[in-house]
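Subset of chains shown; positions unchanged.
Chain IDs A and B follow the sequence of writing; residue 1 opens each chain.
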Amino acid sequence: MVTTVQRKRIEILVDTPLVPRVIRLIKDVDISGWSVIKIASGGGRDGRWDHDEVTGAAAKSIVLMIANQEKADLLADKVAPLLESHGLLITIGNVEVVRGERF
Amino acid sequence: MIIETLTSPVILFFILGFFAAMIRSDLSIPEPFAKAMSIYLMAAIGLKGGVEVASTGFTSELASAAIAGVTLGFTIPILAFFLLRSIGKLGAIDSGAVAAHYGSVSVVTFVTAVELLTNQGMQPDGFMVGVMALMETPAIITGLLLARAYAKRPGVAEDAHAAKESGSGLLHEVLTNGSVILLMGAFAIGMVAGEAGFEPIKPLFAIGFNGVLCLFLLDMGLLAARRLMQSKKITFHLATLAIFMPILNGTIGVAVGTLIGLEPGSAAVLGVLCASASYIAVPAAMRLAMPQADPGIYLSMSLGITFPFNIIFGISLFAAIANFLG
């Protein structure tokens, strides 16, 4: 059986125009990679929101990363001050990965 | 003209979209298709403007229209900012963001105006496309400077810091903004190619234009009405401003256009450019440069109220003013 190690699965929900700024933070803490998933629609305290617009200003994305505990903590620290002003949402979960030395 | 406007298919499709969204129909235009149509429309008007300038050559009117447009782009947000702070009761950040939208322009409003005016025998000059492209971004700079100058709360200091950090990023974005590049690029291609070079691509870009505009306005009607229905934060004062500001700015634009000697058609279009508010280039820039500003406010005002107002009433109004002054 292959050996697995525990790593962190980090999701940052963010307005699409701000994705480049999040990626800069990711690079700052030296996380090896990231993947962006488009949100099709959603809703929150402001009520229902539908992403169906020519103006991309209201579009949202999830930036998904696998990283070790240490880098995940660093990233959370970096992201925290932006949470309120930029309307971000960050979640950190545990996952087992194969070839964990890459992250 | 208002009655002719209201029986034009272009406007009727806009009203259809607006109506469909109001009765909560699930009608929707796929987003990539809407983006494709906006790319098509920008390429087409850029090309047509360029081809026209290629045959008329650079004129002094062109130069004065360009200077007037840029100057208005920089200054209109100042006026808007103080109206929004005083009458609209918005904070500095939100006022700056909304002001940037009203200083910039709406491509679709421009295109619709050109169509309607041409049908009324008031064809604007081809170079007005270039003026529009020049007016897309100056207001972003004014809006940001105003917000930074007047915002005093700690949250804003932090923002100002972040904004400075990404200052060069923003300047870059402003200068390389996709729609500006496409408009200017297509304009330049039209000038290089001229009438003869335009001939083989004319069928797509000239003949299909009106029909595509119908479908695009159908989508814009849907988006405007949906935005309007979601706008919980729009007070009566803000809604009033979203109609008063275009009237004011548009009238200024027509007056300036007439003063610098533009034909009535072009003066009317300059008014439409001043009256219209951006809902593509500026919102994206604001989300980046002033994330604290509330998109619910600036999108609702520019897309939900000002845009339909201009399409249905504003264009006819500025045409009438231009004819009166011209």
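Note that contacts are C-beta pairs under 8 Å (C-beta built on N, C-alpha and C of every residue); 3 or more make two chains touch, one makes a residue touch a chain.
Everything quoted here is computed from the prediction, not taken from an experiment.
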Full-file chain stoichiometry, since only one instance of each kind is pictured: A x3, B x3
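Assume only the chains that are shown with their structure count from here on.
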Chain A-chain B separation of Cα centroids, rounded to whole Å: 34
Residues of chain B touching chain A in the complex: 28, 31, 34-35, 38, 155, 158-159, 162, 166, 169, 219-220, 223, 226, 230, 232, 279-280, 283-284, 286-288, 291-292, 295-296, 299, 303
Interfacial residue positions of chain A with respect to chain B in the complex: 15, 17-18, 20-21, 46-58, 81-82, 85-87
